[in-house]
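Each remark here refers to the structure printed beneath this line.
Yeah, one chain of the complex is gone here, protein chain that is, but the others are all in their spots.
This part shows chain A:
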Amino acid sequence: MEGGERTGPRIREGDCAVLKRGDVFKAVPVLRRRKIIFEKQWFYLDNAIGHIYGTTFEVTSGGNLQLKEVVEETTTETKEAGADNRNIVDDGKSQKLTHDDIKALKDKGIKGQEIVQQLIENSTTFRDKTEFAQDKYIKKKKKKYEAVITIVKPSTRILSTMYYAREPGKINHLRYDTLAQMLTLGNIRAGNKMIVMETCAGLVLGAVMERMGGYGSIIQMYPGGGPVRAATSCFGFPKPFFDNLHEFPLSKMGSLLSGTFSTETLPSEPEDNTLVEEESNGLTGKKQPSLQETEEDSTTETAMEINETEEQETMDINAEDVEFKDIKEKENKGNVREKKQWERRKKLIEAAALLREKNADGLIVASKFHPTPLLLTLLEFVAPSRPFVVYCLYKEPLLECYTKLRERGGVINLKLSETWLRNYQVLPDRSHPKLTMSGGGGYLLSGITVVLDEGKSDTSNLEALKMEEPSSKRCKIQDLHC
């Protein structure tokens, strides 16, 4: 397949692209003359620019990418194979090529395919293996020696899989199928007005934005000084998508609910940092003053090189702020800062106004915080007959949340659930579930809002009873309704 025939979005400088090798993904910024490490290989992306996403490349000895030619698999003539492994002894001596021999082949620039062929020919036990075992052997060697990389366009599917595999801690161990459930249960779609509260590096926000397609609006609640949107920038959304993305600090929730909200008491320091962070969320990568080569050490590999550079930029610019106290510069900076603060206040007031309407079409919560206070507060801003979904890595906080929601009333169809995911190997005569599977992907509590009954007392108890699943008669003595 020649590059010219195919159509589709092309890899451009400044994009966030995802490198894929087998099941391993890594997100990287597409920049010229920038060394990338991926799967123990060093290379530059320059040659990939202009190609279509989905193109597969090989890494040359020079560290450049070149198109992988599609080689027709040589039709296997009935190869010599054994019936079983009763006579195969694993003494570690069946491969005649030594480490040095293989290294020499690699240094000579011999292609991976050829190396695999050499390994097969120099294996004394290969022809005794069963056909299946031979297949498995070849696959394994190919995986190791054929340095084939595909560059794919980021999407929720790819980024959520990548984060779960590489940096689950950053996303509260939210497994990708759990995220998929949230998006559907929450009826995330174009035109909604969503409230999102997440501490998953912006992955959940990005997923919501993708499903909204730029239509509707999102108010992101955030803890501390500002929202983290490292993963969001990876999606490569067009700029208009961000026009209706608002943010609002959790620390102002109390005042908003009590009607005492004002923008005067905002601290200025964190504002500056956040501003810079938000500005540098765009992946231009061109204004990077002191960018060192991102040396990666194998033990602390970070998935997001972009994340690192952003932090770098933030730190560098702040350092400059402090060092150069030229009066004129200070003046200029003062004006710029003032203007930015004013912009910030304006946006905050807008977000507050949107929230005050109390007509959001849904609520998504996926954070490291205890879900109960978040839900009880944020549900106030959701219209009746709208879905909400809360994710928690642990079950127990959701048990409490469930109970508190029942007490509060105004919610129905509460459901506490988790999903069980299993991958399969499907091959002729060799189909079975894969060897390992994820032990847990977190829990979800979902429900639908209804008009909140102001007069609680009796009616809410009746309601709770009605909404409860009937308990079996056998357990009636011990069970109590929550």
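Everything below uses one rule, namely that a residue touches a chain if its C-beta (ideal position, glycine included) is under 8 Å from a C-beta of that chain, and two chains touch if they have at least 3 such contacts; residues count from 1.
Please note the rule applied: contacts and distances are computed from a predicted model.
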Options "tRNA (adenine(58)-N(1))-methyltransferase catalytic subunit TRMT61A", "ALA-interacting subunit 3", "Cell division cycle associated 4" or "Mitochondrial ribosomal protein S21": UniProt name of the undisplayed chain: "tRNA (adenine(58)-N(1))-methyltransferase catalytic subunit TRMT61A"
Which residue of A:Q118, A:T156, A:Q220 or A:S367 touches the chain not shown here: A:T156
Full-complex contact with the absent chain, from A:D128, A:E210 or A:E247: A:E210
Residues from chain A at the interface with the omitted partner, ascending: 1, 5-8, 52-54, 153, 155-157, 160, 176-177, 179-181, 183-185, 187, 189-192, 210-215, 359, 361, 383-387, 395-396, 398-400, 402-403, 412-428, 431, 443, 448-451, 453, 466-471, 478-482
